[in-house]
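Every protein chain but one is kept in place in this view of the complex.
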Amino acid sequence: MSYNTFGRLFRFTTWGESHGPALGATVDGVPPMLDLTEADIQVFLDKRKPGQNKYTTQRREPDAVKILSGVFEGKTTGTPVQLMIENTDQRSKDYGDIAKTFRPGHADYTYMAKYGIRDYRGGGRSSARETAARVAAGAVARKVLGDGVTIRAAMVQMGRSKIDYDRFDWDEVNNNPFFCPDAEMAAQWANELEAIRKAGSSIGAVIEVVAEGVPAGWGAPIYSKLDADLATALMSINAAKAVEIGAGFEAACLTGEENADEMVPGKDGKPEFLSNKAGGILGGISTGQPIVARFAVKPTSSILTPRKSVNLDGEATDVMTKGRHDPCVGIRAVPIAEAMMAVVLADHMMLHRAQCG
Amino acid sequence: MSYNTFGRLFRFTTWGESHGPALGATVDGVPPMLDLTEADIQVFLDKRKPGQNKYTTQRREPDAVKILSGVFEGKTTGTPVQLMIENTDQRSKDYGDIAKTFRPGHADYTYMAKYGIRDYRGGGRSSARETAARVAAGAVARKVLGDGVTIRAAMVQMGRSKIDYDRFDWDEVNNNPFFCPDAEMAAQWANELEAIRKAGSSIGAVIEVVAEGVPAGWGAPIYSKLDADLATALMSINAAKAVEIGAGFEAACLTGEENADEMVPGKDGKPEFLSNKAGGILGGISTGQPIVARFAVKPTSSILTPRKSVNLDGEATDVMTKGRHDPCVGIRAVPIAEAMMAVVLADHMMLHRAQCG
Amino acid sequence: MSYNTFGRLFRFTTWGESHGPALGATVDGVPPMLDLTEADIQVFLDKRKPGQNKYTTQRREPDAVKILSGVFEGKTTGTPVQLMIENTDQRSKDYGDIAKTFRPGHADYTYMAKYGIRDYRGGGRSSARETAARVAAGAVARKVLGDGVTIRAAMVQMGRSKIDYDRFDWDEVNNNPFFCPDAEMAAQWANELEAIRKAGSSIGAVIEVVAEGVPAGWGAPIYSKLDADLATALMSINAAKAVEIGAGFEAACLTGEENADEMVPGKDGKPEFLSNKAGGILGGISTGQPIVARFAVKPTSSILTPRKSVNLDGEATDVMTKGRHDPCVGIRAVPIAEAMMAVVLADHMMLHRAQCG
Partner (left out) sequence: MSYNTFGRLFRFTTWGESHGPALGATVDGVPPMLDLTEADIQVFLDKRKPGQNKYTTQRREPDAVKILSGVFEGKTTGTPVQLMIENTDQRSKDYGDIAKTFRPGHADYTYMAKYGIRDYRGGGRSSARETAARVAAGAVARKVLGDGVTIRAAMVQMGRSKIDYDRFDWDEVNNNPFFCPDAEMAAQWANELEAIRKAGSSIGAVIEVVAEGVPAGWGAPIYSKLDADLATALMSINAAKAVEIGAGFEAACLTGEENADEMVPGKDGKPEFLSNKAGGILGGISTGQPIVARFAVKPTSSILTPRKSVNLDGEATDVMTKGRHDPCVGIRAVPIAEAMMAVVLADHMMLHRAQCG
């Protein structure tokens, strides 16, 4: 977690800007002898790909990944895996008018304040296109984890409309354009988001990501806690403003009796938990229960309604963003969340093996 | 953020168990020529110290810090600062009965699952006593930041009782045992917590931590975002289950119009923001506005009501924790939150200076 | 210095195999607003490029670098700089016969022992082609250092033939194909190496690299010593077997009187040293004198004389390497040494600025 690198042992560095020639991820520390093809990665990139329906940006990118290194005859070699995605639909002209203006809610001003320079084309490095590289790295992480660990995410809230957890059905997630696990709510969101889209507005969302099959013992105390690593992983996603594990903020409202997940003797001599308020993590270490995290993403700041701002010369101006944008960026955050869960777990699987054999 | 080390340039490693001879922090990377005495650190340790009122554990520890290295004639030398706090009130006998039982909500089971061994005396390494070392390191971080940056925290919710932000008064925080900025709510909490304490129960809380005076430009994109670092810093605190920045989870409910903090020309040619939904961070980089974070801590799992559990032999048992415990650990999390904010900011101040001069 | 990443603040990760589609370096932490073009990098790659004379491998690679990210309108933006070099002259057929044999002196056996798989084409990741990525990263490091720091390297010994330091002339280095600073010795080496090349043999060498203009105060005590970092940097170069700083191994033969570099009052109140046995580094920190390091590279292990070895099936075999190889790899190590000196210094410049302002 330094600069543009995530992870300790399973580590990847992403690079590239929205409107540069390409972007990618340099994935290092990958165990050898894993089967890995471009198709294994492409399937996850396709879930995140823009332009798939009217609710996501109409930028059309094939997002075709190329493996440039680290794989030989279909297997990882233990050396760095370079994953490159070429940018093909850049339309720099769309963004020319924002070169000298700081868009509210965007990173325009802060990049300028930090670096004294910014690649304003499509947001440059701060664009959510960077997340394509995360998704690619996440696909490699899944290979490291193997089939025993299942990672799935879903959008569980859009604006104030939350799903009904009694209707939660993972199979439903791929039946609608929202990755919504509640068919009824998906229908409602379709109406709500269409109205928002037509108004040139945008809306926030909450995504839940769950990992099943993680054995007890992954993670580490104090400053490498599994939940703390998930927190940084999810908060690093563009537009994320909040993260919670298990009961999350609701834990503040609980008594000790309500919060403590009781245990009874289970199979194989391992304890069986009667609830999962902990979200699968105690003391920073996995309990063997499903690991459950949620995070909130703010509405995209690119909207048609003019907002007050200032320009490079410090003068007042109004900003209205035309361009091509997602009315709810939460939708495309779903495959990104899965990727970030995967990379955190792969890193901790390797850390655990290193220390505890 | 590896194992027991936090930070990249301003880095500290904590060590020590609840009932060992001592605990401490090895603080490395400290800039030279800073005035630093034990008294500078002690003032923050005293805020966190147990046994100060009936709402915190009755364990009585002076928590007196010793500087063993890195300071010469009252000034830092640029070499590692070793801060040691001796444990004096250990009473191991209190904990003898939990050697063979996994307390629900505690890290007993997960430490055992990971390491095959655990120091069960007072929770060993998973005890909140480790946070004394964080507070000590945080005091050094404040020296690095200097007087221009003000860091303050307060408890803003206990159970379902939230403060009224219209009554928020930093001066009130030190007038009550809850670090509560709302005098009226403090009185209400006094009644509520007394009932919880007498019932041998416990309750969760939400803490808010604010840094003022941070210039625009600290933080870094992608995997060293200031908000992502705060997320891991706060989530690493014992019992934390959720973290949010600025509008946080509420951002999911906002439209783009509501969420975007508008800017107008301000003093010194810098923009002035008309709101702070962003919590002072955009694209992972500070905006110059106050940095605002909140986190939830669960109720302490040590309660008098028996809970179902299993023992080392995998047999069913009931656990009831006598010992000395806090009915609301959120109270003592307040100075810890300030420390973690300080160490994150000190690290980013140095990172920014390194890259951008 | 983890896996394929070098550096702490100025950090680069190299990727790519000898016979893959491309190789490169992901350079992170680069300060913003530095002028950087592909031409700035190409000039150093051209010094290292193979096929320039009869003493280096006849593989013909243009080694044309492309900047894929991190530069906008000719200036660095503070985001990762991706430098890619496509492989064009791969001739995999040359290497087909070594797929099943471990070449003595090469990394064939150890890669196989470690990973259970190896990309045998041209040595895969262990090929010296990786050093092109180092040279590219080194060119960026020079931009970070600016014009005040001059870094130059030369070959000072080939086999048992050492240069005469009384004839050392930096201007001579580019007048011969050996980067030799002693014209007389260059002529002698020409004869010697021609004989070695015709015999299908090879020979080792010693390279000296010097940095001038480094101010006193760069480096850091204990485990980030400037000399220790140079040691790892130079030892990481393919075929390197030894590193020394200043007097180096000769220091073992000196008395304290001979070794101590005396100081007298110099200009600007700074001490002037009367000798430089220390090689510009004391206690891991630069003295302000030139930093002087030397390292030895072994002869290339690819020779025409058959050597005993074993194959993948554990059977005895003889190995004779045809292919295209350098009779003295030390020659091409010269620009690589400069690059490694540059990246170490850029990292320490930034570390020093971070800690000491």
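Letters A, B and C mark the chains as written, and numbering starts fresh at 1 in each.
By our rule, contacts are C-beta pairs under 8 Å (C-beta built on N, C-alpha and C of every residue); 3 or more make two chains touch, one makes a residue touch a chain.
None of the values given here were measured: they were computed from a predicted structure.
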Selected residue (touches chain absent from view) among C:31, C:50, C:80 or C:105: C:105
Footprint left on chain A by the chain that the document does not show: 9, 29-32, 78-79, 221, 350-351, 353-357
Missing-partner contacts on chain B, residue numbers: 2-5, 11, 13-17, 20-24, 26, 28-29, 32-33, 66, 68-70, 72, 75-82, 114-119, 124-125
Residues in chain C touching the chain absent from view: 1-6, 8, 14, 102, 104-107, 109-111, 113-116, 125-126, 130, 157-160, 196, 201-206, 215-225, 227-236, 240-265, 269-271, 274, 277-279, 281-288, 296-303, 305, 307-310, 314-316, 330, 352, 356
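Everything below uses one rule, namely that only the chains that are shown with their structure count from here on.
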Interface numbering overlap (same over half, different under half) for chain A and chain C: same
Intercentroid distance (Cα basis), chain B paired with chain A, Å: 26
Chain centre separation in whole Å, for chain C relative to chain B (CA means): 46
Rounded Å distance, chain A centre to chain C centre (Cα mean): 39
Two or more partner chains touched - positions in chain C: 29, 32, 78-79
